[in-house]
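For reference, the structure discussed in these notes is given below.
With one protein chain withheld, the remaining protein chains of the complex are depicted in position.
Chain nomenclature is as follows: A, B and C, assigned in order of appearance, with residue numbering initiated at 1 for each chain independently.
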Amino acid sequence: MSDTPLIIAVIHGTSRELNRSIHAARFVMAELKKHGVGVKFVEPADYIIGRTEDNPEKDPRLLLWQKIAASADAFVIVTPEYNRGYPGELKMLLDALYDEYEKKPVGLIGVSNGGFGGASVVTNILPVLKELGMVIIRETIRISKIQDVFDEEGRLKDEKYIQRFDDFFDELLWFASLLKKRELTDPHETS
Amino acid sequence: MSDTPLIIAVIHGTSRELNRSIHAARFVMAELKKHGVGVKFVEPADYIIGRTEDNPEKDPRLLLWQKIAASADAFVIVTPEYNRGYPGELKMLLDALYDEYEKKPVGLIGVSNGGFGGASVVTNILPVLKELGMVIIRETIRISKIQDVFDEEGRLKDEKYIQRFDDFFDELLWFASLLKKRELTDPHETS
Amino acid sequence: MSDTPLIIAVIHGTSRELNRSIHAARFVMAELKKHGVGVKFVEPADYIIGRTEDNPEKDPRLLLWQKIAASADAFVIVTPEYNRGYPGELKMLLDALYDEYEKKPVGLIGVSNGGFGGASVVTNILPVLKELGMVIIRETIRISKIQDVFDEEGRLKDEKYIQRFDDFFDELLWFASLLKKRELTDPHETS
Partner (left out) sequence: MSDTPLIIAVIHGTSRELNRSIHAARFVMAELKKHGVGVKFVEPADYIIGRTEDNPEKDPRLLLWQKIAASADAFVIVTPEYNRGYPGELKMLLDALYDEYEKKPVGLIGVSNGGFGGASVVTNILPVLKELGMVIIRETIRISKIQDVFDEEGRLKDEKYIQRFDDFFDELLWFASLLKKRELTDPHETS
């Protein structure tokens, strides 16, 4: 089982057009592929926005999100900060599932156009991720003035971030491997 | 100007059906009317969910929300707690405007089916409300096991809450009156 | 009463030596004096650290802090960020009082040696200040790389901050004046 490649779901926090955080998400996906990881991309608009609440459990888009989340060994959330908090559509996406997140590591990348690197959104979302049972890694990327850090194709322009991303991927993959290999002594599965 | 009745927008944090927090919202509206206040009710589904992002500034639903918020002297947010955070649809509603909130008081009512009275949601949303320029009042209502506190028509069943709501309305109306009467020395209006 | 000059207590969040945030505190005090405000300086070490808990209510240092806080019309907290949270000694200082803070505005200045301007400490402390009954103003100063922003005497070296501090002082003094002049209809004083 440990020979199967890891699968990581990269969640982009918004579907607003023109949002430059997508460039960071593209960079993350390309780097993860270089590490031999299977990558799945998720954006709230594809799963949540506009869905009816009448029969949510039968909504085919929700079922697809559920399938992706269940298959993932870890999550990366790349998100802009809106008014010091998380985008509403990201929260709706996360709130739609529960068991699929359990004991899977999550890494956070906060993005802002201005000067504080999404430092508030990566804090504001912590109690939510903990409640969902994810294992929050310490390494966190805060990207200020994203237009100076990535170009349109998601190529890194600012060398200061190379070491930070290396540390981020190291910790994320370390936790993903460790938790994937966990024995079936998981208290929540046996109780 | 100070003789005009106050107008208060009561924002219900979710549009999910079967959510009992609506009973608390109904109680709040009825009580505010007894205080001689004009009340407007706002629910995310009526303004946000499913709206296209193509021309958001021309979306008639958004324009209506903008008109209501501009007319309000204060806000009350009655919201369930989802996974220790605020509902995504509530965040989308709040993020849709900005200037309309400035220097208006906001009171928070957190609701849960279980035992901790939405104590986390009323904390998780603080940095957002501060960034939006609202004046957050201290009195906050945390309602545990809402099914034991209100009946279906929004009538209070648990007498422990009478004093708490009295204190809440007193502080909210005190701030709403004070800030409505403020002189035109507001630094943000003159600068 | 409105002719009496405003008194503002500037609280420095730490007493660790070598902490550069003191330079920001010195700048704030000098600027407030230019605005004709009476300024009092408070540092945790002078009031809290090492005090016995046996008879805290009779500790002369605590009585002095109580007297200063009671006389203040507003507070400014200038604080470094320690591990994304507030310094413990600052929290001990704040927790020592209660009624003295009620309905007085508070402005926040977060400081860091590195790149994110104390963006986390000014968020982490929000629920505490709300519970203490302070009125949190929106304008908030986040100072990254403080060594590049102030010199040793607390003189501003970086012109980008001039407008930010102007907006900060404008809002703080506006709220301080408004709340000082408030009528005796304060619900908490009459109930």
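The criterion applied here is as follows: a residue touches a chain if its C-beta (ideal position, glycine included) is under 8 Å from a C-beta of that chain, and two chains touch if they have at least 3 such contacts.
These numbers come from a predicted model, not from an experiment.
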item	value
Residue in contact with the excluded chain [from C:I7, C:A30 or C:V128]	C:V128
Listed residues C:A30, C:M92 or C:L156, member touching the removed chain	C:M92
Residue ranges of chain B at the interface with the undisplayed chain	84, 115-117, 119-120, 123-124, 142, 144
Touch list for chain A against the chain that is not drawn	123, 126-127, 130-131, 133, 135-136, 138, 140, 167, 170-171, 174, 178-179, 182, 185-188, 191
Touching residues (missing chain, whole complex) on chain C	15-17, 48-50, 53, 82-95, 120, 124-125, 127-128, 130-132
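Heads up, the rule we're going with is that only the chains that are shown with their structure count from here on.
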item	value
Distance between chain centroids, defined by C-alpha means - chain A, chain C (Å)	37
Centre-to-centre distance between chain C and chain B (centres being mean Cα positions), rounded to whole Å	29
Whole-Å gap separating chain A and chain B, where each centre is the average of the chain's CA atoms	30
In chain C, residues with contacts to at least two other chains	123
